[in-house]
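What you see is the complex with one protein chain gone and the rest in place.
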Amino acid sequence: MTASGIGSSHVDVAVTINGERVSHTVPARLLLSDFIRDVVGLTGTHVGCEHGFCGACTIMVNGDAIRSCSTLAAQVDGSTIRTVEDLATDGQLSPMQQAFHENHAMQCGFCTTGFLMTLESVDAKDYQEHDQVIELLSGNLCRCTGYQNIVTAVTSVWHGEEAGG
Amino acid sequence: MKPALFDYYRPNSLDEAVGALAASDSSKVLAGGQSLIPAMNFRLSSPSLLVDIQGMPEFGALTVDSGGVRIGAAVTQSTVERSPDASAAVSALRQALRYVGHLQIRNKGTVCGSLAHADPAAELPALAVALGAELAIHNAGGSRLIAAGDFYRGPFWVDLEPEDILTEAYFPAPPAGTVTVVDEISRRAGDFAIVGLAAVVAVDEGTVTSATLVSFGVGGKPERLATAESAIVGFDGNGASDALYDAAFQDADGALDDGHATAIYRQEALASVVVRAARAALDSAQDGRRNS
Partner (left out) sequence: MIRHRASHLGRSLPRREDRAPLLGKQQYIADLRLPRMLEVAFARSREPHALITSIDTEEARALDGVHTVITAADLADVETYPHYILYNQPVNQRPLAEDRVRYVGSPYAAVVASDRYVAEDAVTMLSNSTEYEPLPTVADIDQALAEDAPRLYDDWEDNRLTSLPSETPAVRRAFEEADHTFTETYTSQRQTGLPLEGRGVVADVRDGHLTVWSSTQSPHIVRTTLAKMLHIPEPRVRVITPAIGGGFGTKTHVYPEDVIVAWLAWKLERPVRWLEDRFENLISAVHARDQRHDVSVAYDDDGTIRGVRCHVISDLGSGEIFMPGTAPTFVSGGTITGGYDFANMEVSYTCVVTNKTPSGAYRGFGSPEGNLVMERVIDRVASLTGTDRIALRRRMILREDQMPYLMYGGGRIDSGSHAKSYERALELIEPAAERARAKYADDPDVRIGVGYSNYSEPTTPTYHLTTGHWAGYDSAVLRIDPDGSARVSLGTTALGQGTETVAAQLAAEALGVDPENVTVIMGDTERTGYGLGAWGSRSAIVMSGSILMAADRLLVKARDIAAHMLEAADVDVVLEDGQFHVAGSSTPTVGWAEVATAAWARTVDLPAGMEPGLETSGYFEPPDLQHFPDDAGMLNAAAAWANGSHAGVVSVRVSTGELKIEDYVVIHDCGTVLNPAIVEGQIHGGVAQGIAGAMYEHFQYDPDTAQPRFASFMEYLAPTCAEIPHMTINHFESPAPDQPLGVKGCGEGGTIGPPAVVTGAVSAALADLGVDLTATPVTPSAVRDAIRSAANGGRS
């Protein structure tokens, strides 16, 4: 509690994450990215900038893609969260994950999980134009691939296009 | 880059929210946090109390009527962008939101948050000024309304005291016979603008009869382009656009000079954007796409 008696230094955060309910008392200032990685222990979500630009920390909260580095764990109390660990089913890669593999759309893999969550969060039917795909993908940075194969992977799943553009 | 210590408070009512702000000597309103949290991670901002209003129903309303769009403090940019009613009433909102950051930012960031943050290169403050938006501000002592045109004082500086909350923004529908244009030049997709323009242009039979032209990214805050607003009267897209270009160039005198662009570049670029916005407005009008 502050001197004024308002607010508290710690918060209770109860969320459903990848279908599982978890509940922790954490410092109010704990970033959601650190909550997911260090408290819940899911390290597939990566931290690349901690100021909302690179997208490596992208997760889904209540169905929307957001940047977990620019969010407090406190802000998502009561929410439903999905991270990259939720995409495969019984070890079977999702179609998008498989497409990334088949199209060599990843190299070091650090940005990949963020891309996958951005893609998972939207409806493919809203992204049937090439320009729309480019604009969507522009919210995640990659330093290794030059993006070309990522675009191919996405369009192969969403537009049914052949690889090798 | 972790934030400094602070206490966190979730009020259940407007009274509790303004009460908390009044009681603390270093507090900040937390809505989406997409500007605030990064600043706190850099420790550029270290409030000792955060008052989280994003879950409050009284701030979550997006209301559309024939007069305009009313946006509560907790309403995300995505919610407005996705609302067909809001776009029908004030199409400029979607036009501007298209340029704002990326999907992930808009899913959490709020319209009111962007208005209060007052980044000189942001789109929404300029649009608010261009449309004559009205902002409702509450504190423990009461409330007031302020016109967007009077709200912006300088870079990241608005007419808000530490104990104030911007609770709602009302964007009136632009007058019939006008076209709204939002245009900008930025380096990368989603960046803040090097220069930008929010314009409400009245067109009658292929000629501009009046316009409200508000720049962003040029100076420390959204600026009305007074000279260009005069020069644009009678613009019909035929013949030279030099007069309009020169007027806008002059309006942008004193433009920002930074690592991205020189001052004179901003003047030239803004002047070009004004001319192309004028042409775009005429094209829209011709295609029957004026506001009604």
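First chain written, first letter: the chains are A and B, and each begins at residue 1.
The criterion applied here is as follows: contacts are C-beta pairs under 8 Å (C-beta built on N, C-alpha and C of every residue); 3 or more make two chains touch, one makes a residue touch a chain.
Computed from a predicted structure; not experimentally measured.
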Can you say which of A:45, A:68, A:121 or A:156 touches the chain missing from this structure?
A:45
If the hidden chain were put back, which residues of chain A would touch it?
27, 29-30, 37, 42-51, 53-54, 56, 83-85, 87-88, 91, 93, 97, 100-102, 104, 106-113, 116, 134-135, 137-151, 165
Spell out, residue by residue, where the missing chain touches chain B.
1-5, 42-43, 185, 187-192, 194, 258-262, 264-265, 268-269, 272-273
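Throughout what follows, only the chains that are shown with their structure count from here on.
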Any idea how many Å lie between the Cα centroids of chain A and chain B?
28
Inside the complex, what are the residues of chain A that reach chain B?
1-2, 4-9, 11, 27-29, 31, 34, 50-52, 55, 58, 64-67, 69-72, 74-75, 118, 122, 134-136, 138-139
Complex contacts: residues of chain B adjacent to chain A
1-9, 19-20, 23-24, 30, 33-34, 37-38, 41-42, 48-52, 54, 78, 101-105, 107-108, 188-190
